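Presented below is the structure to which this report refers.
The complex is shown incomplete by one protein chain, all other protein chains being positioned as in the whole.
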Amino acid sequence: MTDFGAVPGLVELIDAHGETTIVVTRERLADAAAHLREEHGFNFLSDITAVDYLGWGDAGVSGYIGTPAGRDLNTPMTQGYQALPQAKPKRFAMNYHLLALRATRPERVRLQTWIDEGEAVATLIGVWPTADFHEREAFDMMGVGIDGHPNLKRILLDDDWDGHPLRKDYPLGGEPVRFSDAV
Amino acid sequence: MALDGKRLRDLGLQSERLLMPTKGPSNFEEEVNDLEQKVGLTTLEKAVAWAQTNSMWPDTFGLACCAIEMMSIVASRYDIARFGMEPFRGSPRQADLLIISGRVSHKMAAPLRQIYDQMLEPKWVIAMGACASSGGMFNNYAIVQSVDKIVPVDMYVPGCPPRPEQLIEGIVRLHEAVKAGVPPAYELRSVAK
Partner (left out) sequence: MATVTQRRRHGTPIYEHSRIPHPTPSVLTTSEELRATGDIMTVNFGPNHPSTHGVLRLIVDLYGEDVTGLEAVVGYLHTGFEKNMEQKTWWKCITYPERIDYVSFQNNEYVFVAAVEKLLELEIPAKATWMRTLLCELNRIHSHLVWLGTSALELGAISMFWYAFRERDLVLDLFELVTGERMHTRYFQVGGLAEDIPRGFYPEARKFCAWMPKAIDDYETLLTRNKIWLERTQGIGLLSADDAIALGQSGPVLRGSGVDWDIRKDEPYLAYHQVDFRVPVYPEGDVYARYRVHMDEMRESVRIVDQCLDRLENMEGEPWIADDRKVVLPPREELHTSMESLIHHFKIVTEGFRVPEGEAYVAIESPRGELGCYVCSDGGPKPWRVKFRAPSFVALQAAATMMQGALIADMIAAVGSLDTVMGEVDR
C-alpha cells in the first residue's frame, strides 16, 4: 500500500472495494494533483466524474441484506443488518480517477474533492492535458465551475442550453407514456 | 409484360408471402391492391413510379447503432444493390431517400432538418429503429421523441436495431406503396412540411 500521507490538502484516505480514495480540500486540489503526478507517478488521468448528492439519504433505503457468498433462503433469521447511507459533506463531489501507467506495479487511485453549489475547482490541464474535455463535460452536465480552463464551453449540449441536466433537481424530460407509471 | 395475369406462384416464385396456401395476400398487400384501384395511376405515372422505386438512392445519414445495421444491408449478405440502392450518396442534393438510422438529439435536429430541406423532391424518409420512430428507450431531455416531429416520415421500421431483413422489408414496402400511387409523406402530412 502506497503511503499517501504527504499529499497536500489531505482530508481523508478511504479504502473500499480494493480502491483507494484520497480526499483533499478544494483549495489544494492542483497541488495535490501535481504531487501525485511527480512523487507517485500518476501520469495518466482516466476520468473526471462529478457527482451530485442532492437528496442523498432522503429515500429510506436499506443496504444489501446478505453476504457475498450467497445466502440460504430457507434458513430463517439469517439477515444482515440494515444501514442508511452515510451523510456527505457537501453537495458535489469531483472524482479524478488516476492511473500510474508503468510496467511494474501499475496503480489506480481516486482523487476526490467536495464542493458546494457555486464553488469552482481549479483546472488540471496543466497537470494532465487530457482533463480538457472531461472538465468541460463536468461543467456542461453538472454546472461545476472550472477556474482557469481556457475553453470552458458546453461540449455535449447546445451552446444555448439552459440548466445542467445531470443535477438531481433537473427533470428527466421526455414525454409522458400512457398507461405506464414506469419511466 | 411476361406476367399476363398469371400469379407469381404459378410461375414458380415461392416467396415468403405465398408460402401459406390457406392464407391470402397479407393486409398490406390487399390494401396496396385496393389503393392501386382507387388511385388509378396512368401508365405514365406507373412507369415513373417504377423508375423511382428501382433506383431510390439513400443518403448517408447514419447516426448510431442502426447505422451499423444499415451498413450491413449494403454489404454482400443482405445486398440492397439488388434493389438498386447501393450508391449511398454523400450529398443530400443527389439523394432520394433519407434513412434516419439512430437516435436524433436536439442538437442534431437542426442539421437533420437542413439535410432534409436540401434534398430535392420527390424524397422519402424512413425512420429506422425505435429511436427514430418514437424516441425508443430514451424518453428524456436529450432525444427528440420521434423524428416525425421534424420531418415527415413515410415508413417506420421498428427494432433496436432492426435486423437487416427488417429494414429491407421496410424498404420493399415503401417501394410497393410508391408503385401503388401513395405520394411521398410531405404531400400527405401537414406537419413539418
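For reference, chains read A and B in written order, and residue numbers begin at 1 within each chain.
By our rule, a contact is a pair of C-beta atoms (placed from the backbone, for glycine too) under 8 Å apart; a residue touches a chain by one contact, two chains touch by 3 or more.
Because the structure is a prediction, the values reported are computed rather than measured.
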Of the listed residues B:Val32, B:Ala67, B:Ala132 or B:Ala185, which contacts the missing chain in the full complex?
-> B:Ala67
From A:Asp47, A:Asp116 or A:Glu175, the answer for touching the chain not displayed is A:Asp47
Subunit B positions in touch with the non-displayed chain are 59-65, 67-69, 71-72, 74-77, 88, 90, 92, 102-103, 105, 107-108, 111, 115, 137-143, 160-161, 163
What subunit A residues would touch the chain not displayed?
-> 16-19, 21, 43-47, 49, 51-52, 56-57, 59, 61-66, 68-71, 73-74, 83-86, 95, 97, 99, 101, 103, 106, 108, 110, 125, 128-130, 132-134, 137, 141, 150-151, 154-158, 165-166, 170, 172-173, 183
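Please note the rule applied: only the chains that are shown with their structure count from here on.
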Distance between the CA centroids of subunit A and subunit B (whole Å) is 45
Tell me, which parts of subunit B touch subunit A in their complex?
-> 106-107, 135, 138-143, 145
Which of the residues in subunit A come into contact with subunit B in the complex?
-> 157-158, 165, 170-175, 177, 183
